[in-house]
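Sending over a structure as C-alpha cells; questions will come in a sec.
Note that one protein chain is taken out, while the other chains of the complex remain in position.
The block that comes next holds chain A.
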C-alpha cells in the first residue's frame, strides 16, 4: 500500500516526518531496530534537501511516498529544488569529518549503510531519490 506525505521545507517538519514514518512502519515486517534506522535514513535525505537544496524555505515542499511491498519497502522522495544526487556525492571519511570539524557529511554515510539500494533520477525539474530496504536483509 502506498502512503504519502508532503513536507514544508523547514527543519521543524522533520519531527512530523518521523511521526508519519513511525505510524506507517509499524504495520510492516521490519523489526523495531530496522524501523528506527530506516526512519533515520529517510530523515537524513529529507534534511539534506530541506537545508541544502531548499535553504529552509518553508514555501517549498518535498513529497515522500512509502510503498510497502511483500519483499521490500520503497521510499520515494521527490522535490523540485537543486538536484542532489546522493549517488554522485563522495562518501566522506570519518577522520576528515573530525579534523575539519564538519557537522555535516555523516548523514550520507548513514543512508548508505542503512539502505540496501539508492536510486536517483531527475526528470523535467523533478528529482526523485528512491531508497529501498529489503526485508530480512
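Here is the rule we use: a contact is a pair of C-beta atoms (placed from the backbone, for glycine too) under 8 Å apart; a residue touches a chain by one contact, two chains touch by 3 or more; residues count from 1.
Operating definition for what follows: contacts and distances are computed from a predicted model.
Asker: UniProt name of the unshown chain, from "succinate dehydrogenase", "Anti-sigma factor antagonist", "ABC transporter domain-containing protein" or "Aspartyl/glutamyl-tRNA(Asn/Gln) amidotransferase subunit B"?
Answerer: "Anti-sigma factor antagonist"
Asker: Which residue from A:4, A:55 or A:113 sits in contact with the chain not drawn here?
Answerer: A:113
Asker: Quick one: which of A:3, A:37 or A:80 touches the chain that's been left out?
Answerer: Residue touching the chain left out of view: A:37.
Asker: Please output the residues of chain A touching the missing chain, sorted low to high.
Answerer: So the residues of chain A touching the missing chain come out as 10-12, 14-15, 18, 32-33, 36-37, 40, 43-44, 47, 50-51, 94, 97-99, 101-107, 109-110, 113-114.
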